[in-house]
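With one protein chain withheld, the remaining protein chains of the complex are depicted in position.
And now, subunit A:
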Amino acid sequence: MTNIVVLVKQVPDTYSERKLTETDHTLDRESADAVLDEINERAVEEALKIKEAGEGEVTVLCVGPDRATDAIRKALSMGADKAVHVSDEALHGSDLVATSRVIAAAIGKLDSVDLVIAGNEASDGRGGAVPAVVAELLGLPQLTHAHHLAVEGSTVKVDRETADEGITHLEANLPALVSVTEKINEPRYPSFKGIMAAKKKPVETYTVADLGIDAGEVGLTNAWSAVQSASPKPPRQAGERVEDDGEGGTKIAEYLVGQKLV
């Protein structure tokens, strides 16, 4: 029986225009459709595969505002068994260190966790450090950037792939934390039965106080970093058109060399 916790996050849909608020430069959650981050769908899929191959229970854990229940419901509709939702006004604008503390404390509330699975990086914050920080806080071995994951008895094996270092093969004793990359799998679509069952699955909600964390340790005013200013992406410039009069290939090569792209 493997007890798996999957960290999930609700993010603005990458297909919509994403903005920061003008007042405090935190994420403008109203401006875009909110979805379960795709990398988390892969994390959930991986957990479900482990569960289906043997036995186990999959708990999804989400830190986010009340409307993040939609993202939680999506994970439950895919087949996760239950959820933990940490929702507190005080968390608004928390940095990744504070967020990781909250996650670690919430995991601490659960009985006998064998494996924590996270996405390697959320598509909004892009910090990519939460899995490692959570592992440090919990004293778990961290096996990050996994494109392959296998649980064998009381050990977990991971193929770790990064752009700089190639592939490394990692192994650790459970309990452990694994973060997955987008190459790990193709997430399933929720079945109709999964969708209908999702609403009946238990979701436990916590405030930061419930987790024994002081509101003064989290939130925007206590963050170690702050966004000073933000400006929208400049509009795309018109490209350079190359007419092919027999010399098109040469001209394109010259252009690429001029841009130091080749």
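Annotations for the structure displayed:
In this section, contacts are C-beta pairs under 8 Å (C-beta built on N, C-alpha and C of every residue); 3 or more make two chains touch, one makes a residue touch a chain; residues count from 1.
Heads up, the rule we're going with is that contacts and distances are computed from a predicted model.
You can't see one chain of this complex, but its UniProt record names it "Acyl-CoA dehydrogenase", from the set "ABC transporter ATP-binding protein", "Spore germination protein B3", "Acyl-CoA dehydrogenase" or "Phenylacetate-CoA oxygenase, PaaI subunit". When the missing chain is restored to the complex, the residue among A:Asn3, A:Asn40, A:Thr59 or A:Ser77 that touches it is A:Ser77. Within the full complex, the residue among A:Leu96, A:Ala198 or A:Leu211 touching the omitted chain is A:Ala198.
Only one residue in the set A:Gly56, A:Gly93 or A:Pro190 touches the chain that does not appear here, and it is A:Pro190. Against the chain not displayed here, subunit A makes contact via residues 73-74, 77, 189-193, 195-196, 198-199.
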